[in-house]
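Step one of this worksheet: look at the structure below.
Only a single protein chain was left out; the remaining protein chains are all shown in position.
Order of writing sets the labels: A, B, C, D and E. Residues in every chain begin at 1.
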Amino acid sequence: MSTPQLLFKNRRPDETVFLDGYRASGGYQGLEQALKGMTPEEIRLLVKEANLRGRGGAGFPTGVKWSFFPAEAPGPKYLVCNCDEMEPGTYKDGELLLADPHQLVEGMILSAFALQTDVGYIFIRYAYQRQAENLRRAIAEAEAAGYLGKNILGSGFDFALHVHGSAGRYILGEETALLNGLEGKRPNPRLKPPFPATRGLFGQPTTVNNVETLANIPHIVTGGASWFRGLALTPGSSGTKLYGLSGHLNVTECFELPVGIPLREIVENYGGGVWQQRKFKACLPGGASTPYLTAAQMDTALDFDSLEKVGSRFGTAGVTVFDDRTCMVAVTLNLIRFFARESCGWCTPCRDGLTMVRWLLETIESGQGTGEHLEMLKEQLLNIRGNSFCALAEGAMGPVDGLLRLFEQEIIDHLEAGKCPVTGNRTI
Amino acid sequence: MTEQLIMLGLILVKLLLVFGVILSMAAYLVLAERKILARMQLRYGPNRAGPGGMMQPMADLIKLLTKEDFVPAQADKWLFLLAPGLSALTALLTFAVIPFGPPLQIFGQTVPLVICDLNIGLLYFLGLSSLAVYGMALGGWASNSKYSLLGAIRGLSQLISYELAMGLSVVPVVMMARSFSLTEIVLAQQQIPFALLNPPAFLIFLISIVAESKRIPFDLPESENELVGGFHTEYSGMRFGLFFVGEYINMVILGSMLTVLFLGGWSGPWLPGVVWFIIKVLAICFFFIWVRGSMPRLRYDQLMNFGWKVLLPLALLNVLITGAVLLWIG
Amino acid sequence: MIVPLEHLLILATILFLLGFGCVLARRNLIMILIGIEVMINAAGLTLVGASAYWQQVDGQILVVFLMAMTSAEVSISLAMVVYLQRRKGSIDVRSFDEMRG
Amino acid sequence: MPLLRDIKGSFQPFWVTLRNMFRKPVTVQYPEQRPELPERYRARLILTRDPDGAERCVACYLCSAACPVDCISLQAAEAEDGRRYAAWFRLNFARCIFCGLCTEACPTLAIQVTADFELAGRDPLKLVYEKEDLLVDHCGRQPDYNFYRQTGIGVTAPRGGNPGESPPVDVKDLLP
Amino acid sequence: MTATLLFYILGAIAVIATLLAITRKNPVHAVIYLVNSFFALALLFYLLGAPLLAAWELIIYAGAIMVLFLFIIMMLQLSPTSDTIGSGETRRQWIPVMLLTLALATCTLLLTALDPSGAEAVPRWYASPRDFGYALFKEYALAIEIVSFQLLFAAVGAFYIGRPERKKTEPGGAE
Partner (left out) sequence: MPTLTIDNQQVTVHDGATVFEAAEQLGIVIPHFCYHKALGAVGACRMCAVTVHAGIFKGLQMACLLKVEEGMVVTTGDPRSVEFRARVAEWQMLNHPHDCPVCDEGGECQLQEMTIAGGHGRRRYRGEKRTYNNQQLGPFIAQEMNRCIQCYRCVRTYRDYCGGRDFGVMGSRNRVFFGRFQAGPLESDFSGNIVDVCPTGVLTDKTYRFKSRHWDLQEAASVCPHCSLGCATLPGGRYRELQRVRSGINEQVNGCFICDRGRFGSSYVNHPDRPRQARLAEQPVTVVDALQQLAGQARELIETHGPEAVLLLGSSRATLETNWLLQRWAAELGCRPPLLAAHTPRHQAARVAAFDLADRLASLAEVRQADLLVLFAVDPLAEAPLLAVALRQAVRNGGRVLVYDPRPVELPCEFEHQSLTVLQIRNLLAEETVESTLLRELLDRAARPVLIGGGDLLGAGGLRHLQRLATKASSALRPCLVHPVLGGPNSFGSALLSPPEPGEDDLLTRLESGRVKMLVCLETDPLLEAPDGERFADTLTRLDELVVFDYLPTPLSVHATLFIPSTAPVEAAGSFINNEGRLQLFGRVIEPGLPIAVTGGGDHPPREFFTVTPGSDPQPAWQLLQQLLGGRADLQAVRQRMQVALPCLAGFAELQPGGPGLRAAAAVAPGRFEESLPEQPLGSLQLLVTPARYGSDLFSRYADKLAPRFSAAGIILNPQDAAERGLNAGERVILDTDAGSYRLPLTCHAGLAAGCALVENSAAFPHLVPGGELGFCQVSAEVAHD
């Protein structure tokens, strides 16, 4: 465990660190430091310099995102934390909040100060009841300690923080749908532009950031930008990342590791190798919406740019590993079923296109498919990707893309065998 | 006076007889044509009215008589009504000079089997046949329809062209028979018909009369597929019937003229003259129908070219050669 | 004997004058030509009558020449009518006034 | 020798026609001899029923729209069970040109052509057929076809009960 | 007797038909009346002992020349003209013509009345085609040749004038 632990510094098994423990580990120092000695402008610059990239999946540089925010403009502005963590294979935020909720609270206060917003919302996944409890307690503690509320630490800065429970839909992870949900409307994604930075929650400027992103802010403030950048293993990356391991591994846990760590190291060192002595077949490097990596790509460094180069995405770094007895068509079908079920029903490619893809995969997997179905599947990929209203269908096409790119032969085997050649199942 | 009265009576009898025969011949010619054409095309033809369709002409007549007599709104009414009659009349009148049998001896008198033996009978025929064109031309013009007018114009130029050749083709006959009288022409052929003596004239005359009767392959004035019905497009009922009958009478008349001028008229062995005459005429009528069943219609310019550039020079040449031969023979 | 010669001559005169009047009065080229035909025929009638009067065939022969001439004249003049109609779109003599002084 | 060929060509038809005169005509003597009509002959139109015995016609007006001579007129109505049917359907055979376009337009295979061609009559009004004259008691061609089974709206079967349909969505269900 | 009667009847027909012909509005009608007139004239010729001419009158005038007229009228689609004695302006136009014609008629009448030979009868006479032919081709052979040349020139002339569109000239030119 040579990796410096930032976010999981206070992580103990089955134990949550609250204010005292957090402060003991150096918590709220950054906040005090910032409120006393830094201008919001300086914090924003610092974050930009630290090259912190969004940990929620898209990987957009947080500093750049903040630079679009009209921080100095008058009127109500909002900071929203996206804790609607519903990506299959991703559970890092939950782990973080189970371990150390104050990190998020401090990160949000710092961000709110940097962005000069006075109200913040934590939009938390329906299933994270314990995490929400933790947060509520942390907020109460922080309020009591004067870190929240009016005139924080005598700086004249006011910030109120609320926890909002989600209704439990994957689409709410999309930031504009989240805002709609927060407003009590149907969580359809909104038309962009206008972006939330100009018209977000209740029509006011809003920034939506991921839990992990926000939790990193105090560390950047305390540690500095160059330190933060230096944490990563690959040039151009920065910081550490919470890797949630799942799938056919011996160890399926969440680890905080540097950005840029090679896949092989994760699988073999941290994941303890593929279970039951089987071979590694493929993995999802960053949650369900990222294309697969195969055994040949085991040495790829897990960071935004390297994965992009091999045709996948870093996503949320929820690494899901499949052994060699897994039918990739079935895996993809399973994922597509999830996405098709979670579509909000707003745009056609997602609502009906995913239904079509699901049917195609079902047909292929059950062995009733023909070459025509394969062609149709390719056609669907080509047409759905890049043409849907929000990123849901886009992400849903990730595994399909991987399947068609890397495992086309497996599909053909299905077609020729008339059944699943891996599991031998005729139908699912 | 009595003699004159008897003559007059005889003429009347002959007239009625001949007209009756010609009209029924024309009527049955229609049926014959339909039947023969049908058989040539592997059909039966009319076979419903009467046994074997023998009453078809009657049915046609009744149909034509009971149909509406329709005059187009913009037509020249009087000419429109007059034209079909003119057409039938000129055809019928021509028969007056045609000798259809050797003179008969009845009640001790010699009765020539010709209604009126003009000494310029041939010229009479030519004159009337040139007037026959009026029926068609006026009918077509009076209808005030573009198809009719086109048909009429075609008919006019066609008839003028072919009448010339026809006239010139009979000149050798006159030269050989040394008479304009048709009876004398027939008599001049007792030995050999002129058709054998002068085949080119015969052929030219044959072609010309096909054109003159406006039948396929020279039926441009009424070519159905281009001009609907040509000059009689607008006619209906009995007026159309008159045009129709006129055409068939014309067939008989022209057949008779061919018989008289080139086939020796009534002359022939064994059978009575009149029978020979009728046989010959019917044969020619069959030939007309046969041509219709076998040949396509000519194009208008082909027709005119043929008339002016082939038939006319040929006919002139024939006149010259015949004249020369006659001179040489003396 | 058929009729007195003068009757025949008067008939011919009347016909001639009718044709003459037609030529003078009508403005339609076709009608003018018709008038000419009438006059020529009147002349022909006189010739035939004369031929019969003197019982000589020469008069009739003159009529033959007359007919031949008429044919020639008609063919030329009708060709001209067609030509003029094509040029002017009319066969009214009044429209052919290009040399009017 | 083109000239010879032309001459031959001029006389050949005479020979052909003459020869044909002595052959047996091919004419079918219709009222006595019955013509054998091709199966797809287009003559009188009928309105067929579906296998359940109900009218196939749903009065969609496509036949009247397709008819080039406007000989079909009808009025749609709704039966109590939601079935759309023709309240009246009139086909004027005096106008009909038997082109069969209506049958091609018919989406329910209701209107079909038959080979019954003997429609001639003296009174044009007798050629105006109403629905009761047109409706037959059989399915005509494609006897198995039942439009409402394919429609995807519940008329003959409960909604979502036809083959290839999932049961109706419970819109108040909170599960996705 | 019959012949005299026939003469007057035919004469009357000829005059009336001609009169109608020259006053017609519609050229086609004019042609029809003229054909009638020529028919009567042809019969007059026959009456006056010229059977051949009578036939020729029919064949050439009625059968060819007038057909030619008709052909031209139809081809040019000539509409009925207004210049008849019907309308006001044209009626005035007939006045000088009438006067002139009247003067000429008077002169002729006077002349014939003064000439004593006028009262002499035209006899019944008959020139057979044979006689006629002999005279024509023996005494007038040269004239025949000249006339045939004239016809040839006429044909060529007509052909030339009618050249632009119609290749086939008026067939009458060859007669």
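Please note the rule applied: contacts are C-beta pairs under 8 Å (C-beta built on N, C-alpha and C of every residue); 3 or more make two chains touch, one makes a residue touch a chain.
Treat the numbers as computed from the prediction; the structure is a model and nothing was measured.
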| item | value |
| --- | --- |
| Omitted-chain contact residue, chosen from A:A58, A:V310 or A:M356 | A:M356 |
| Option from A:R23, A:R264 or A:R341 whose C-beta touches the chain left out | A:R341 |
| Hidden-chain contact residue, picked from the options A:D20, A:E183 or A:E379 | A:E379 |
| Contact residue for the chain not shown (choose from A:S25, A:T234, A:N387 or A:T423) | A:N387 |
| Positions on chain D where the hidden chain makes contact | 58-62, 64-65, 73, 75-78, 84, 87-88, 90, 107-108, 125, 128, 130-131, 147, 150-155, 159-160, 164-169, 171-173, 176 |
| Residues of chain A in contact with the chain not shown | 169, 171, 186, 191, 340-349, 351-356, 358-359, 362-363, 372, 376, 379-380, 383, 386-389 |
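Following the convention adopted for this analysis, only the chains that are shown with their structure count from here on.
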| item | value |
| --- | --- |
| Reaching chain D from chain C through chains that touch each other, fewest steps | 3 |
Hypothetical removal of chain E, resulting connected chain groups: A, B, D | C
| item | value |
| --- | --- |
| Chain with minimal offset from the mean of all protein Cα atoms | D |
| Averaged-CA centre spacing for the pair chain E and chain A, given as whole angstrom | 116 |
| Centre-of-Cα separation between chain D and chain A, whole angstrom | 63 |
| Pairwise touch network: line, ring, star, complete, or other | line |
| Complete list of chain pairs which touch one another | A-D, B-D, B-E, C-E |
| Interface residues, chain E side, partner chain B - complex | 26, 28-29, 32, 35, 42, 51-52, 55-56, 58-59, 62-64, 67-68, 70-71, 74-75, 77, 128-129, 168, 171-172, 174-175 |
| Sites on chain A touched by chain D in the complex | 169, 341-342 |
| Residue numbers on chain E that touch chain C, as the complex places them | 3-4, 7-8, 11, 14-15, 18-19, 21-22, 24, 27, 30-31, 34, 37-38, 41, 44-45, 47-50, 52-53, 56-57, 60-61, 64-65, 68-69, 72-73, 75-76, 78, 81, 83, 85, 90, 93-94, 96-98, 100-101, 104-105, 108-109, 112-113, 115, 117-125, 127, 131-132, 135-136, 139-140, 143, 147-148, 150-151, 153-155, 157-159, 161-162, 164-166, 169-170, 172-173, 175 |
